[in-house]
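What you see is the complex with one protein chain gone and the rest in place.
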Amino acid sequence: MSVRVQSEDFDIGREIAAVMTGNTDIGAVVTFTGVVRGAAGDAAITSMTLEHYPGMTESELEQVEAEAHKRWPLHATRIVHRVGMLMPGDNIVLVVAASAHRHAAFEAAAFLMDYLKTRAPFWKKETDLSGTGHWVDARESDDEALEKWKK
Amino acid sequence: MSVRVQSEDFDIGREIAAVMTGNTDIGAVVTFTGVVRGAAGDAAITSMTLEHYPGMTESELEQVEAEAHKRWPLHATRIVHRVGMLMPGDNIVLVVAASAHRHAAFEAAAFLMDYLKTRAPFWKKETDLSGTGHWVDARESDDEALEKWKK
Amino acid sequence: MTITLRYFAWIRERIGRSEETLDVPAEVATVADLVGWLTAKGPEYAAAFERAHVIRAAIDHTHVQRDARLAGAREVAFFPPVTGG
Partner (left out) sequence: MTITLRYFAWIRERIGRSEETLDVPAEVATVADLVGWLTAKGPEYAAAFERAHVIRAAIDHTHVQRDARLAGAREVAFFPPVTGG
């Protein structure tokens, strides 16, 4: 249950509470929330549709999560990614990393996001004011971000 | 209102919502929550008391926050620190950093915590099972963490 | 060799379907061979694979390179670079 793909919104407070339950040695919790922005460059965005590859998505997210637990002393992690149609301001993704100390939690959350952005099979299509849809191009900076985690 | 010292608990979801309000260009929100751990080394902790220096605390936190806004393109930040008596599992501190992109949000949140840990005048006293109180020693690793942000 | 093919994002839109099961000739041994064979199947495939170098592939839910062999594959997916998060 630590990796989920869903169309419904998530509640960050509830996800953190679930991570804390039964863990008395957590001292640091880092969350990352990705949100639909109201504009792409100069163009206003009216909606965004997220497509994914059921089965492969969960498998990739679980691998990414397992890799984070190998690298850092984490008490718990959680990844929730939404799919379907979203509006500006809507949540897209939540990553939670909990550890005894803050640097492990920060690094693991950043790592999970960098891996997720380059490996998990999600694709975003933005619709602008004219009703035209555009598939979002992958950013080279995301591939570069991943490079720094290579061992 | 982006820096607060209080004895009451905070609600992470509400703090994030306040940060998002009126900002349509936020794409990434990172939160750090510090929590009272149930043990210090081998000794169980029954409570923790946080003392601070009213006036100087707010001034330091505002300076730290202003420095983060100088370094990264942030849409909003928020720092909430609790004082008084806390129990294991209780929240101690919340830092929120919101930006268009994730790396600025991650770095700013980590920076705010590293600075806060070494400059903001808070002191923790832990009480163990025998009722004895111990002032927590500053960790050298916190000073080292700060070094990496020096320009 | 019977393989289920899955297409995502603009590749799906250009081909006009998200999934199909095809009998692939034995001489189509690698992912690169499969891209070539599909491209020759019709204009919609040619349009989908015209920027073949940017397209990513997965065999049975695992990212693979172009030289990956198809032997034993049940499902092959083609998709653009991912843009989640």
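The first chain written gets the first letter, and so on, giving A, B and C; residue counts start at 1 in each chain.
Note that a residue touches a chain if its C-beta (ideal position, glycine included) is under 8 Å from a C-beta of that chain, and two chains touch if they have at least 3 such contacts.
Note that this is a predicted model, so its numbers are computed, not measured.
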Chains on display which the left-out chain touches in the complete complex: B
From B:Gly22, B:Gly41, B:Gly55 or B:Gly131, residue that would touch the chain that is not displayed: B:Gly55
Contact footprint on chain B, counting only the chain that is left out: 34, 50-53, 55-56, 59-60, 81, 92-93, 113, 116-125, 135-139
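In this section, only the chains that are shown with their structure count from here on.
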Centre-most chain [mean C-alpha coordinates]: A
Separation of chain B from chain C, taking each centre as the mean of its C-alpha atoms, in whole Å: 49
Rounded Å distance between chain A and chain C, as computed from the means of their C-alpha atoms: 26
Computed distance of Cα centres, chain B from chain A, in Å: 23
Sites on chain C at which at least two other chains make contact: 85
For chain A, residues that touch 2 or more chains besides their own: 34, 113
